[in-house]
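Apart from one protein chain that is not included, each protein chain of the complex appears where it belongs.
Should a chain be cited, it is by its letter among A, B and C, assigned in written order, with residues numbered from 1 in that chain.
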Amino acid sequence: MSTQVTEQEQEEQETVEEAVEQTEAVGAARAAQVDYGFMEEKAEQEVRDAETTVKLKVFRYDPEVAGKKEPRFDTFTVPFHKGMTVLDALMYARDHYDSSLTFRHSCRQAVCGSDALFVNGRQRLGCKTQLADLDDSEGPPGTVTIEPLPHSDVVKDLVVDMQHFYDQMEAVEPYFQTDEYPKGELEEQRQTRENREKIKMSTRCIWCSACMSSCNIAAGDNEYLGPAAINKAYRFAMDEREGEAQKQRRLEIIEQEHGVWRCQTQFSCTEVCPKDIPLTEHIQELKREAVKSNLKFW
Amino acid sequence: MADYYSSFEPKGTRWLLQRLTAAFLVVVLAFHFMLLHFVNHAADITFMGTNLRMQQAGYFLTMVLFLVTATFHGVNGVYNALVNQGISGAPKTVVKYGLALGGVVLVAQGIRVALAMAGIL
Amino acid sequence: MSQSYDRGLIEDFGRWKEFSAGMWAWVLHKFSGWVLIGYLFTHIAVLSTATVDGATYTNTLQGLEELVVVRFLEVGLLAVAVFHILNGLRLLFVDLGIGLESQDRSFYASLVLTAAIVVASVPTFLEGVF
Partner (left out) sequence: MHEHDVIVVGAGGAGLRAAIAAHEEGADVALVTKLHPVRSHTGAAEGGINAALRDGDDWTDHAYDTMKGSDYLGDAPAIETLCSTSPEEVIQLEHWGMPFSREDDGRVSQRPFGGLSFPRTTYAGAETGHHLLHTMYEQVVKRGIKVYDEFYVSQLAVTDHDDPEDRECHGVVAYDIRSGDVVGFHARNGVVLATGGDGQVYDHTTNAVANTGDGPAMAYRAGAPVEDMEFVQFHPTTLPSTGVLISEGVRGEGGILYNKEGERFMFEYGYANNAGELASRDVVSRAELTEVNEGRGIEDEYVYLDMRHLGDERIVDRLENIIHLAEDFEGVNPLEEPMPVKPGQHYHMGGIETNENGETCISGLYAAGECACVSVHGSNRLGGNALPELIVFGARAGYHAAGRDLGEAQIPTGPSAGTEDETGLDTPVSPGALDSPDEDVAADGAMVDPGAVVESAVERERTRMTEMLENDGRNHAEVRQKLQKAMTENVNVFRREQNLKKALEIIRECREEYQDVAVSDPSRTYNTDLIHTIETRNLIDIAETITLGALARDEFRGAHWREAHQERKDETWLKHTMISWNDGQPKLYYKPVILEGEEKTYEPKVRSY
């Protein structure tokens, strides 16, 4: 979604802000005096002792805090150790220098999809990106630039609004539906190994939105389903357990105005997907399936 | 979500036709280029030469087909691009008929020219 | 409910430096397609002189060909056409699901090939200009 704020949105925003005031949100207090004493000293010591350090240049923005209303970049120096990821570095900076540094994260192992960030000009998962790999030569790079995902509304610092992405995902009826289940107690539906293999990659999506953020088409067309949602549709359309009638229905969904035909095979989605899902391939296959099924009826 | 469904979905059709015409164009365009820029240099083109070539029925047909396909491919391509860019409502309708008209005019004029070249007109 | 911040240019095409192969291919293909359809209209317009009479046609064409600008424009047209064809072929393969893993290499290949063909045909095109 583009971050161009329309007037209407701005208005909505204001009313929301008012509403917040009415319900007595907590916060927007003065900034408390917080003593990082111990942690900061520790960090200084560690930075001094470290053989190598990394500079993080991090995008900062907060709609209601003076000094952050205008976005800026803050720089944090972090001691580097082998195996350190971008997320590790961010957490270090937050815990030792500025606890208001805000970003989403949870699993630290590339399964929760919460920390897709724009690192050195590319969409990546913070936890899955080794600092050492950001440099062509061996060893950590001097400065790492970290920004929120492009083409998304920034909520604060590195946190972006994911609602639009969720809406697109949910628009493709992302749930299994069939009318026929095998009779008999404890009977599973049968699925061939080949078929499971076919949908395997498509089922790996962790909803991180990196693909959506990287796609120029999605940036320009707010209603475009986007690669992740189309991939989700693929996951079900190709699952033989759902049956032919369902597949037709799914093809109708992805053929809608802002569906597969919007994709211009730019491949950036495939390039950034942290789960290595061949998104463009899946989109293209759906286009062909759609054409095939249309010709069948013709 | 798709609220109606016809057995032949126009969006997919335009996409498909764009590919089919492209495949056809590869052949004729290559032929056209070779013939008119390499075999006969553009600078040496005269009405005589054109006339001679155009009198062969096969060549004439190929050229007309080339024209029709290229026009369709080009006009359809522009329309697709605009639709993808998010054009909708009234402008979309205007563009649609505008481009269709432009295409028809182009083909009509092209055929008139071709007939003249073949000396039929 | 987002209190979003408009990052303006950083956001949209300000990021062109970070574009990858597929994006450039798309931009160039668009551009070349539009040039080609534009040319087709002009082309028919020029050829329309044939409906007046043979001499006008010959004069117009040869007159145009004498202009250096036109000769250079023709080279440009060739470049655009060749690229559009090659990348078009690449896209056709992509649509058929063939060679998706090497989509970036095939884009670079179309660029290189276009350059080669254009360079190779410069003598033919510019013959007699200088």
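Just so we're on the same page, a residue touches a chain if its C-beta (ideal position, glycine included) is under 8 Å from a C-beta of that chain, and two chains touch if they have at least 3 such contacts.
If you're wondering where the values come from, they're calculated on a predicted model, not measured in any experiment.
Contact with the chain that does not appear here is found for just one residue of A:Val119, A:Ile206, A:Val272 or A:Leu286, A:Ile206. Of A:Lys55, A:Arg122, A:Arg241 or A:Arg288, it is A:Arg241 that touches the chain left out of the display.
By the touch criterion stated above, the residues of subunit A touching the omitted chain are 16, 20, 23-39, 62-65, 81-85, 88, 94-96, 98-100, 102-103, 105-114, 127-128, 130, 132-133, 155-157, 159, 162, 166, 170, 173-177, 181, 185-193, 196, 199-200, 203-204, 206-207, 236, 239, 241-242.
Here is the rule we go by: only the chains that are shown with their structure count from here on.
Subunit B has its Cα centroid 42 Å from the Cα centroid of subunit A.
The distance from the centre of subunit B to the centre of subunit C, with each centre set as the mean of the Cα atoms, comes to 16 Å.
Touching of two or more other chains is recorded for no residue of subunit B.
Within subunit C, the positions touching two or more other chains are listed as 91, 95.
Touching subunit B in their complex are the following residues of subunit C: 30, 33-34, 36-37, 40-41, 44, 47-48, 50-51, 54-55, 57-58, 61-62, 65-66, 74, 78, 81, 85, 88-89, 91-92, 95, 121, 124-125, 127-128. Residue ranges of subunit A in contact with subunit C, taken from their complex: 2-5, 9, 13, 16-17, 61, 63-64, 71, 121-122, 147, 150-151, 153-156, 161, 163, 216, 219, 264-268, 270-271, 278, 280-281, 284-285, 287-288. The part of subunit B that touches subunit A in the complex is made up of residues 1-2, 5, 7-9, 11-16, 84-86.
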